[in-house]
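Every protein chain but one is kept in place in this view of the complex.
Going by the order they are written in, the chains are A and B; count residues from 1 in each one.
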Amino acid sequence: MEKLTFEYPASQPVKQRAHVGVVGSGDLEVLLESSPDQNAHVTVTTSVDGFGTTWKLVLDRFFSRYQGAAAIEINDFGATPGVVALRLEQAVERSQV
Amino acid sequence: MSNHASVPTRGKIWFEALSGAEPVSRVASVLVADGEIGQERARFLAIVPDPRNPFPCAARGQVGMIEGWNLAKQVREAIRADEHRDKRAIIAIVDVPSQAYGKREELLGIFLAAAAATDAYVSARLAGHPVISLIVGHAISGGFLTHGAQANRLLAFNDPGVVVHAMAKNAAARVTRRTVEELDELGEKVIPMSYKIQDYAKLGTLFKLIDGINADSPSAADVEKVRADLLSAIADARRSPTDLTNRLESAGARENRRATQEVRRRLAEQWSQE
Partner (left out) sequence: MSGMQTTPQNGAGVGQQLFDPSAFLARQSLTELNGRDRAQALLDTGTYRELLGPFDRLESPWLTMQGVVPQSDDGLIVARGEIGGKSSAILSIEGQFQGGSTGEVAGAKIAATLDLARADTEKGNPIQVVLLLETGGVRLQEANLGLEAIAEINSSLIALRRYVPVVGVIAGMVGCFGGMSITASLCSYLVMTRAGRLGLNGPEVIEEQSGIEEFDSKDRQLVWAVMGGEQRSATGFADYLVEDDVTAIKNCIVDAFARGLPLQHRSELVEENLHRLSAIDGSRQLTSGEVRELLSKGERL
C-alpha cells in the first residue's frame, strides 16, 4: 500500500463536495471538497505500489482541464488509469450540480 | 480438535465440576443441568462432542442443528419456569471448535438454529436472568455467537488452550495465505486478530480473566475459585442493565474500541439533525 500526494494550482471554487466510487477490485473512491487554500491537493492511497509516475500523468491530464481548488482524496484498489479518469470526471460533475 | 469419546473435553469437565447435578437433557451433545452457585439457582449448559451425533458434521463438538435448537429449548424452558419467580442464572460453559460445516446443515437452516439459540439467550438476559459465559476452551466464530456470546458477563481462563476467534488458526492461515507464525506476528500488531486470550481481554468484553486455574484437571480449590468468580459475575449482572452496554463502557473498550465509541457518539449527534 502506498500513499502519494500531489498539488496543483487552481482558480475556481468548488461548489459542493462530491463522492463517487467504491474501493472494490479494479475500482476506487473519490472524495472531492473545497481546498483550504488556493491550490488543489490530491492524496492517493493505493493498494498497488510503484505507479507514482502513472498517477502523476493521469492527474496532470485531469488538472490541465479542471481548475477547481479542490481537496481530493482517492482510495484506490488497483483501478486502471481509464477508470481513475472516469471517477474523477464523475466527481467533478457531481460537485458542479 | 480431534476427540475420542473417552477423553472428556474441557467443556464436559467443567460442566460436571460446576453443575454437580443430574443432567436434565437427554441430548448427548447438549449437557444441561440445574444446580447452584452459592445461594443462586443456576442452569448450566455445555456443548460436548457426541461421536454418535445424528449429524456427522457435528460429531466433534461443533454447534449444529441439534445443538442450536436444543440450546434454544433449554434456555426458553428456564425462562418459562421462572416467569413468575426469581430468575435463575443461565451459565454457558463454552468450549466449541466452531459451527458445523455441512450441506445438510445448510439445507436445514443451521443459521436459523444458531439464531434460535442466540434469541433464547438474549431473551433470557432481557427477562432479567443473569446470563454468564465461562470460556474454558475454544470459542470460535458461529459456535461462539450461538453459545456464549450473548452473556451479560463473560469470563475466561487465562490459559493457552482458551481461544476466542472468528476463524480457527489453521483455516485462517490457509484463507489468508500466511503461515501460522505470520498470523501470530500479525496478532501482536493487530490486537483483534490475536489468538491469545490475554489480547482478547484487552478488547474490554470480559468481566474477568481468571488466572491460576488448571483448566484440564481442576482441583477442588480451582473449582471453588471459579464458583466464587461466577457468583460475583451473577451479582454484578443483577445490578446492571440487561443489555450489552457494559462491553462498550469498559476500560478495554475505551482503549481498543475507540472507533466504536466515535461511531456511536457521532451517529447519535447526526440522528436527529434536519
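By our rule, a contact is a pair of C-beta atoms (placed from the backbone, for glycine too) under 8 Å apart; a residue touches a chain by one contact, two chains touch by 3 or more.
Predicted model, so just to flag it, every value in this text is computed and none were measured.
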| item | value |
| --- | --- |
| Chain not shown: contacting residue from B:Gly20, B:Pro54, B:Gly128 or B:Gly212 | B:Pro54 |
| Residues in chain A touching the chain absent from view | 1, 17, 19, 22-25, 27, 29, 31, 33, 45-47, 73, 75-77 |
| Interface with the unshown chain - residue positions in chain B | 53-57, 65-66, 69-70, 72-73, 76, 98-99, 101-116, 118-120, 122-123, 126, 141-142, 144-146, 149-150, 164-167, 171-172, 174-176, 186, 189-190, 192-194, 200, 203, 205, 243-244, 247, 257-260, 262-264, 266-268, 270-271 |
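Note that only the chains that are shown with their structure count from here on.
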| item | value |
| --- | --- |
| Intercentroid distance (Cα basis), chain B paired with chain A, Å | 46 |
